[in-house]
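FYI, not all chains are in this one, though none of them got moved.
The chains carry the letters A, B and C, assigned in the order they are written, with residues numbered from 1 in each.
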Amino acid sequence: QEKTDFRIAWSIYVGWMPWGYLEDSGIMDKWAEKYDIDVEIVQINDYVESINQYTAGAFDGVSATNMDTLSIPAGGGVDTTALIVGDFSNGNDAVIVKGDGDLASLAGKPVSLVELSVSHYLLARGLDSVGLKESDLASVINTSDADMIAAFATPDVEAVVTWNPLVSSILEDPSATKLFDSSDIPGEIIDLMVVNTEVLEANPNFGKAMAGAWYEVMGLMAAGDEEVLTAMAEASGTDLAGYKAQLDSTEMFYTPADAVEFTQSSALPDTMVNVAEFLFDKGILGEGAPSADFVGIEYPDGSTTGDAGNVQFRFDTTYMQMAADGAL
Amino acid sequence: MSFVTAENIFLSYGSRPILERVNLTAEEGEFVSIVGASGCGKSTFLRLLLAQETPTKGEIRVAGAPPAREPGLARGVVFQRYSVFPHMTVRENIVAGESLRSRWGRFFGTEARAARARADETLARIGLDHVADQFPATLSGGMQQRLAIGQALAAKPRILLLDEPFGALDPGTRLSMHDFLQELRAETGMTVFMVTHDLEEGFKLGDRVLVFDKPRWDPQDPNLNGATITYDFDARDGGIPFQRIKEDTHVLRPT
Amino acid sequence: MRLINRNPDIVLRTVLVALPFALLLLAYALGSEARLAENPSDKLMPSLSKIGETAQRLLTEPDRRSERILFWHDTGASLIRLLLGVGISAALATILGLLIGLLPYVRATLAGFVAVISMIPPLAVLPILFIVFGLGELSKVVLIVVGILPFLIRDLSARVLEIPREMIVKAETLGASTFVIALRVALPQLLPRLIQAVRLSLGPAWLFLIAAEAIAAEQGLGYRIFLVRRFLAMDVILTYVIWITLLAFLMDLTLRKLSQRLFPWTQATL
């Protein structure tokens, strides 16, 4: 059904800071006005809560990773479209131990991380690469991201898996060693803006306004606009240098063309199959899920992985393409 | 037909009988003292008169009207404690005697002023005018009971029920409360039922003295039987029966 | 007859007691049905039968990975933490309550301090607690202690102060030393109140337990709830919430009965 008022939620993370800037700077309003709609961008402190709220219908869109989109809204029967593929993590997520060591030395150690998050996925991929399994670890301790730095400072904690800006803070400790990070699995941890498919289909203007606004800010960032970057840095609680350091380990798609190309690449289906298997293995797809293929995922070319009869997650390049074509 | 009639009243709590076969008639304007051993059911009988409880069997009627189902304006009451409202000043307590029956429980405007003036008169009569703006907690026990009686009378009940109203007072204060009560009684001519522990007090103030006691007494299980009115003395004969009761009943034997 | 004097009879009373629970269930069932009609795989308000199935599965089927029935493991882990935290708090509060209530010197020293400390929101100082007590079982127990101890101390020391001066003087005239007064006069009279106070602080204790488990844990009821929140498994969450409510209710009941049994010389309170 057509409507004019939209609400999207975002939470603080390097690649999503532009959303806060869009709201504060008025750029979003400008683009919304152009398409005669109204878009409210709401910051939520708790990332999981923001996705839950979206899944429950409180928001029309939310900033989320590919993995969480698959497990929460798509797994929960809310047909969701990745409207904007913003970046992928290229070092932003990391496995860190105290003292020296390598991935293999993790065997028999307890690891603190946010369970079932991309950190967990990163750890699983890392262990895979050296032929270990999660059961080879002493334990996996679910630790809130808000307390990860404090946790690393306690003697009981030997290894953590977490994301930026926590990674850079923890690495300031001279005893901390990075063992593995997302640059070792490039393109697998993808940060998206996902929106409700039904809403998007009924309101193409919503997609256009969002894409238009987003790529305007991308342009400013790509140009190195210090004022814009400083605003984002301060909103995320760090300074310009800190924020730039985080951006360095993030593969931002500053131009829509790059984003379209990445989304259309043949690597994406493989990644998503990997992710679905990981989720199924952890029981996250729900006990209604008979197999890892329970939820179908559709790609820009119309191909699908998983159950083609139950497509709940769609990668759609339409609006990014429009931005690339300057058609907005 | 008598003013107050209680016909064949029974009352049990659970399976335990408290009162049995209580019959009583009282004329309008009579002052009836009630005495009896501790725990024999005097307060319970007063609660029945008050319609705070309903007898298991039997009926209590006042002026021939159907039995009341809950306490109301017809009967005023003064307990040993908790008989005044601690959150109202002395004057407000008296005004409450008239105003609680209204829709909002308080008077407004001229009505309020008039009620306050009437309350001040009452207070002067009961000797509490100098503490009109204090709270009851600052009053001595005797003053509180005077206030409680004044408040009950402000509602102009036809019957006044007193449950050991002077039990907590020291002997001196108690004597002056007797004078006060006798004055008021002469003035208003109300029907009064007063429970007391003090035989002397009962005979001094009452026209009649009822003695509650268990007519049958099971030494194995004293709780087996309920109490009833075992003596009904005319107390206007100069207190002669006082001696007889001392000899005849359990009343004064300490448990 | 005034409403105040009208009592429902035994049948009506039973109906009335059940009524709000029935209404709540009904409201949930309707809400759930409406949502499921729109999106059959909605996870937010699973149907009652779904919750029932999930509950049965959680209670009986072992976990695939660990081959343990997680439900009972979570319950065990949480209960141990809770009982430890509450037990330690109760013991400390009894000792400190006695000292503060009985001894003017200790009272002068600690009463004001405890009053100020009790105002610190424990969740805000979590990082410090972690550093001092680590992230293991200890820190969870400590969070419970930090959360409920100030209240317990304040309540119990006030109760000791309420012991009639006459009784203390009486004990003194019988030659009791300060220690004997504490042990034989004040302590026994404090115990029923201790149970009361513990009952009152069970709610906060659960709260802090769940908060601690949400932050760093490998098992426990709070851990599971916050973990499955990551995929909005409300059927699991609701099962756990009902279970926690039941546990809390049973603990409360047990303590009440215990108090009646142990302290026949005091009347039971509501």
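Heads up, the rule we're going with is that a residue touches a chain if its C-beta (ideal position, glycine included) is under 8 Å from a C-beta of that chain, and two chains touch if they have at least 3 such contacts.
These numbers were taken from a predicted model, which means no experiment stands behind them.
Asks: Only one of each protein chain appears in place, so what formula describes the complete complex in this structure file?
Replies: When all chains of the structure file are included, the formula becomes A x1, B x2, C x2.
One rule holds in what follows: only the chains that are shown with their structure count from here on.
Asks: Could you tell me which shape the graph of touching chains takes: line, ring, star, complete or other?
Replies: Graph shape here is a line: each chain touches the next, no loop.
Asks: Which chain is most central here if centres come from C-alpha coordinates alone?
Replies: C
Asks: Find the geometric centre of each of chain B and chain C from their Cα atoms only, then give the gap between the two centres in Å, rounded to an integer.
Replies: Roughly 47 Å, centre to centre.
Asks: Rounded to the nearest whole Å, what is the centre-to-centre distance of chain A and chain B, using the mean of the C-alpha atoms as each centre?
Replies: Taking the average C-alpha coordinate of chain A and of chain B, the gap between them is 80 Å.
Asks: Taking each chain's centre as the mean position of its Cα atoms, how many Å separate chain A from chain C?
Replies: 38
Asks: Hey, which residues of chain A end up touching chain C in the complex?
Replies: It is residues 48, 52, 55-56, 68, 71-72, 75-78, 112, 115-117, 135, 139-144, 146-147, 150-151, 153-157, 283-288 of chain A that touch chain C.
Asks: Under the touch definition given earlier, write down the residues of chain C that touch chain B in their complex.
Replies: Residues in contact with chain B: 1-2, 5.
Asks: Where on chain C does chain A make contact in their complex?
Replies: Per the stated touch rule, the residues are 39-44, 54, 57, 64-65, 126-127, 130-131, 134-136, 214-218, 223, 226-227, 229-233.
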